[in-house]
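The complex appears here without one of its protein chains, the remainder shown in place.
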Amino acid sequence: MSNSKLSQSISTDGADPKISEQVLDVEKDLLSMESYSTIGNNLVEDAKMSVRNVNVFYGDKQAIFDVHMDIKKNEVIAMIGPSGCGKSTFLRTLNRMNDTIDSCVVSGEVTMDGENLYDPKLDVVELRARVGMVFQKPNPFPKSIFENVAYGPRLHGLADSKVDLDELVENSLKKAGLWEEAKDRLHQPGTGLSGGQQQRLCIARAIAVEPEVILMDEPCSALDPIATARIEELIEELSQNFTIAIVTHSMQQAARVSHRTAYFHLGKLIEVNPTETVFTMPEHKLTEAYITGRFG
Amino acid sequence: MTELSFENHIMTQFDEELEEIRTRLMEMGGKVEQQLKNAILSIHEGDSKLAKDVIDQEKFIDQMEKDLDDSCILVIARRQPAASDLRLVMAVTKAVNDLERIGDEAKKIANHSIILSGEDNKKSGYPEVRHIGASVSKMLSDALTAFARFDAEAAMKTFNQDVQIDLEYKTALRELMTYMMEDPKSITHVINILWVVRSLERIGDHTKNLCEQIVFVVQGKDIRHD
Partner (left out) sequence: MSKDNRKKIRESLAKRNRSERHFQWFGKLGVILGLAAVVLLFVDIISKGSGAFRATYIQLEIEYDPDAIGVLDVNDTEELIFANWQNFAKKSLRDLFPEVTKRGEKRKLNNLVSEGAGFDFRDQLTQSPNLWGTKETLWILADDDIDTYYKSWLDDDPFSARLTSEQIKWIDQLHSKGLIALKFNTKFFERGDSREPEQAGIKGALIGSFFTLVLTLLMSFPMGVTAAIYLEEFAPKNKWTDLIEVNINNLAAVPSIIFGLLGLAIFINFFGIPRSIPVLGAIVLALMTLPTIIITSRAAIKSVPPSIREAALGVGASKFQTTLHHVLPLSLPGMLTGAIIGMARALGETAPLLMIGMVAFIVDIPGGFTDPATVLPVQIFLWIDSPERAFVEKTSAAIIILLSFLMVMNFIAVYLRKRLERRW
């Protein structure tokens, strides 16, 4: 959200101008600040992924400012913030999905298990096998359910035989909670499933290559509440085996599924705290204002 | 976070709902405060009519409690409040409970007041009642003011007044014990006074809870049982 839009939304409906000015002041400070520090416990002891000094530029425009953050092993971390705050961009730096955009430049360091992901020697294909991704819109390939799940393992040669592959597909579908619904129609097109089932198919496709981290970019924004609940339940189960970073524009979803919550504002990482803290007593004024629906 | 506002939500209806909950809580607080004052006054004045009035009014407080609880549930269901909004709503549901209990205690005091007014001019123990009554009234009044202003510092001060009240309560107990030993015939009378003092002490405890809720709303800190 641009600064002018923010000030508008705050100043027009406020009977008490004091508070809106306060929020605005904080935001102005934030904009002018060259360096800032994230509030809360953004750094942890046993980090799976570590992000240090990360800046992201689209051409001349800077989208992410100096982010420092750790992602713990087997945790679900939610990224929230107003639209345009850079949360999706940040998520995409974690598996270098931003590489596909020509004008996008990433500086700083992202490491997974101590390995620098932006090392020129590292093959991005291997990285994406280790860091899977689920997208906003369910995007199954226009192929059969089986082919959808088998695509990744086949690509990387993970299954030695047809039997192996069958088993892998079955396990992935089971983990994604889709086996019961899909076992009788494995060879029918994946696009014939319902929206929620398609998204679970995409999750099955992502976990079929057994990644270590799964990134989810607003995975439920196109789904109805029941399908959303299924996916959320699934996220909870998957966190036993995978590290999950999820971007969501539903604060309630972040509150429901995540262990830690990170709040982004205008490309800056404002606050990272355990989810229960963020949703009961956030430390930063902007987090509070966003969480309580003052803007967003 | 020192200053708190429950305005400027994108949905202005939400602002209004929270504002209404606050206003009605203040209304209920004022009503309870009045009940307490009237109950104490009825003892001193020997005014059984005032005491009856207090007893009659109690049902309105019960109704206010129910209504406020319903409003809070509705806000939770409809708006899924978070952070300070959530703390406010949760604090209000608890505060309402405490206020209702204070109302109950005031009613008990009024009951005893009616009994006391039927006795002939025995005034032993009244100074103690006046003394504690004044302290408790002031504490309740301070607590409600702090609630109205979301003033955590004032709430902490008020919270600490309870220590004083407990002390006064113990002193009063000893005094009343002496009266009973001096004049065994006055035991019935003194026991009534004892109940009144006991109720006042309970009101002090509930007021303390109110202060805890204010600190929780403003600072997000839970100071219960610290």
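Which chain is which? They are A and B, in the order written, and residues in each are numbered from 1.
Operating definition for what follows: a contact is a pair of C-beta atoms (placed from the backbone, for glycine too) under 8 Å apart; a residue touches a chain by one contact, two chains touch by 3 or more.
Bear in mind the structure is a predicted one, so any value in this text is a computation, not a measurement.
**Student:** Taking the whole complex into account, name the chains on display that the unshown chain touches.
**Tutor:** Computed over the complete complex, the missing chain touches A.
**Student:** For the chain that's not shown, point to the residue among A:L168, A:A206 or A:M281 touching it.
**Tutor:** Per the contact definition at the top, the residue touching the missing chain is A:A206.
**Student:** Looking at the whole complex, which of A:D113, A:E126 or A:D224 touches the chain that is not displayed?
**Tutor:** Answering carefully, the residue with contact to the hidden chain is A:E126.
**Student:** For the chain left off this view, which of A:Y36, A:Y118, A:F141 or A:W179 is in contact with it?
**Tutor:** A:F141
**Student:** Kindly note down the residues of chain A that lie in touch with the hidden chain.
**Tutor:** 95, 97, 100, 102, 125-129, 132-135, 137, 139-143, 151-152, 155-156, 189, 191, 202, 205-206, 208-209
Here is the rule we use: only the chains that are shown with their structure count from here on.
**Student:** Counting in whole Å, what is the centre-to-centre distance of chain A and chain B, each centre being its mean C-alpha position?
**Tutor:** Averaging C-alpha atoms per chain gives centres 49 Å apart.
**Student:** Can you list the residues on chain B that touch chain A in the complex?
**Tutor:** 1, 3, 5, 7-12, 14-15, 79-87, 219-220
**Student:** Which of the residues in chain A end up touching chain B in this complex?
**Tutor:** The contact residues of chain A facing chain B are 9-10, 13-16, 18-20, 22-23, 251-252, 255, 278-282, 285, 287-289, 291-296.
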